[in-house]
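Here the complex is missing one protein chain, while the rest keep their positions.
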Amino acid sequence: MKGFFYPRTAHGESSLIPDPPWFYSGDLLTVEYRTDPARVAELLPAPLELAPEDPGAVALIWADWQSCSSSRAELLDPVRAQYKEAFVVVRCAFRGEVFSRCAYIWVDKDFAIARGMHQGYPKKLGSMWQTRPHPFAHAAPSLAPGAMFGATLAAGDRRLAEAVLTLREPAGSNGFVNGHPMAHHRVYHGIERGAGDAYAELISSGAARFEGGQAWRGDVDLRLFESPTEELARLRVDEIIGGYYRQVGVVWDGGRSLARLEAAEGASA
Amino acid sequence: MKGFFYPRTAHGESSLIPDPPWFYSGDLLTVEYRTDPARVAELLPAPLELAPEDPGAVALIWADWQSCSSSRAELLDPVRAQYKEAFVVVRCAFRGEVFSRCAYIWVDKDFAIARGMHQGYPKKLGSMWQTRPHPFAHAAPSLAPGAMFGATLAAGDRRLAEAVLTLREPAGSNGFVNGHPMAHHRVYHGIERGAGDAYAELISSGAARFEGGQAWRGDVDLRLFESPTEELARLRVDEIIGGYYRQVGVVWDGGRSLARLEAAEGASA
Amino acid sequence: MKGFFYPRTAHGESSLIPDPPWFYSGDLLTVEYRTDPARVAELLPAPLELAPEDPGAVALIWADWQSCSSSRAELLDPVRAQYKEAFVVVRCAFRGEVFSRCAYIWVDKDFAIARGMHQGYPKKLGSMWQTRPHPFAHAAPSLAPGAMFGATLAAGDRRLAEAVLTLREPAGSNGFVNGHPMAHHRVYHGIERGAGDAYAELISSGAARFEGGQAWRGDVDLRLFESPTEELARLRVDEIIGGYYRQVGVVWDGGRSLARLEAAEGASA
Partner (left out) sequence: MKGFFYPRTAHGESSLIPDPPWFYSGDLLTVEYRTDPARVAELLPAPLELAPEDPGAVALIWADWQSCSSSRAELLDPVRAQYKEAFVVVRCAFRGEVFSRCAYIWVDKDFAIARGMHQGYPKKLGSMWQTRPHPFAHAAPSLAPGAMFGATLAAGDRRLAEAVLTLREPAGSNGFVNGHPMAHHRVYHGIERGAGDAYAELISSGAARFEGGQAWRGDVDLRLFESPTEELARLRVDEIIGGYYRQVGVVWDGGRSLARLEAAEGASA
């Protein structure tokens, strides 16, 4: 039976996602801020710990992606290539090393959800919008001082976050919170009634290749909103670190297992 | 860390799906037909085998659901309760027992995808529509002889299937293909580049409780369409068995593991 | 050139909507409340005036529809038949007669927008959800005392309204605010830069035929939310009148012109 993901068949054409490597071209709008480190700690299962420096740092990142597999077939049927996402990244420490970790993430396509299952990104469906730069400024900002970009996130017909970024100057990077290898859990709950996890693994991954354009730093206004099914607003905005815009190209091609967890450790409440 | 599914947090309010049991009220429009048994065999990984009787029987089922957890909170915010799906069921044999098995399934909500991950339903996003009965016939059929129901399935902006069912008479059931316990795979591909499956399990589950209204049988017209990312049309319609309509209530509350597969068995192409 | 609506062609098959009559079967969840009559007056262009009795009464109505033309072809391709809406109705007086008037309305299909253009309903796109009753109570209310229904409205990725209705008892009607013939404007702005209206007409219409099931009255909780592109929340909820649930069948088959307005009267700001 063939197929990197389900459904697997004799011919393998139905798989929701193809074999890696996966290729991405996109625009990232990043907001970094500080929250109460105790709120970050709520998102770190043992043995993960808070990062030793600036442990309350959070990145909320919007991304407008085009993506494909090695065949590049998706690019000619772009309903299968384009998607948007917004995700929250914190940092953590594991065995003395600092990792980035995606705590929450929303996307708008099923193939993106499936890639997230594989990579340990906890993806839900959402509605994300971010202003696009364009060569003609009639209804678009340029990548230049004073340019303004808006970004919004909604899920379940509720707005969860909105940001406005005003570019100020070129910057050496688009932030530091999402700059480490990712430490993610991949978990499969047992099928029996009342069971804990049947499978739980801590993995690490990151870009196999990365190219980034000139990053821009700017001033940012960020608002988070309550929802009965989300805890994003618990990561209260205590202090804005900065806002960033950057265009990037990325290749993802697998990760490595950090720890296979005993079922008992991962048991649900 | 709490949460039946991801994302897990200290408070557990973010989990994409709550703990079972899960409750469902909905309407099922079922089309059963025969295809070449060799095409069914393409969907059955060893050690699953074709069912001994009528091995080419296929059910294509549309369902219009309202669902909730024990709290019933979703019912008061129905964007979280209502979803539609269409799914293809075949039968198979395992250790001398006959099982139903969902080969393909499309849904329109993320919580339904997550429940499918848990239960082994290979869910993708799609757009499904089925005619609803209503007490006032101005723009609706009744559950009565001659009533006509349409049902369509699309994904990736392509129509994949469409059916028209004309009710003829009450029936003892709404078909036999989906009438056995389900035998599903739950698979997690290894994170390393080129890896096979890190986890693969054959599980069985079914309704913990089921109530069904009067089933209706009718004549049905079914058409399947090609798509570069789907293999549904390989299950060519050779002979219609029947069409059915039935309203049901269901409780799902876990399953049982049939076999934990060695990683090598489940390796991808 | 044939076609009730655009696009018109030699064959007329492309028209976004077919010739009336139009047929509807659906479920209505109505919330009636009182707001400051001055806020209702803001929605009534001269010569319309506030209704003489209970002028601050407002109905916010959710509807889950199946609809079709005389051919009933839409019912067999239900993506063309099913839609949801939420709308706000106030009352007004014109030449001594009391009319209902839809002030705001959101729908989720283009054919519904087009019908609204014709009938004078100011339709925007939105996302509406309302709990459905079902014969099996596993995940659904029945039409019975104590049954609870939720309803939500969102547009532009913001939630605009949410209601919870708890049925208490059968009622003689599902409210009075939407019980009169509708008095609506149909307006076409002039194409020239800075022009006022090229066409403006006050029309009246209502159901050509109507059948309703047993109405239910209940207790209701209603919340309205702010949005920069909506003024719904200006119709502040001062006092709940009641909540209602009713299943109905409707035929719409044209209206009558009440007044053809001089262009100057209808000029935009």
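Order as written gives the chain letters A, B and C; numbering starts at 1 within each chain.
Operating definition for what follows: a residue touches a chain if its C-beta (ideal position, glycine included) is under 8 Å from a C-beta of that chain, and two chains touch if they have at least 3 such contacts.
Please read these numbers as outputs of a predicted model, since none were measured by experiment.
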Residue, one of C:Leu60, C:Ala139, C:Ala171 or C:Val187, that touches the chain absent here: C:Val187
Option touching the unshown chain, where C:Leu75, C:Val89 or C:Ile113 are the choices: C:Ile113
Touch with the omitted chain, as defined above, among A:Thr131, A:Asn178, A:Ser205 or A:Ser227: A:Thr131
Touch list for chain C against the chain that is not drawn: 1-14, 16, 19-20, 42-43, 45, 73, 77, 79-80, 103-104, 109-110, 113, 117-120, 122, 124-125, 156-157, 185-195, 198-199, 201, 203, 205, 228-231, 234, 253-257, 268-269
For chain A, residues in touch with the removed chain: 23-26, 65-68, 72, 74-79, 81-82, 127, 129-132, 134-141, 148-152, 162, 164, 209, 211, 213, 247-251
Absent-chain interface as seen on chain B, which is shown: 127, 129, 152, 154, 157-159
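Everything that follows uses one rule, which is that only the chains that are shown with their structure count from here on.
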Distance in touch steps, counted as few as possible, from chain A out to chain C: 1
Superposing rotation of chain B relative to chain C, computed on C-alpha atoms, to nearest 5°: 180
Fraction-based call for chain B against chain A, same above half, different below: same
Averaged-CA centre spacing for the pair chain B and chain A, given as whole angstrom: 30
Residues of chain B touching at least two other chains: 77, 79
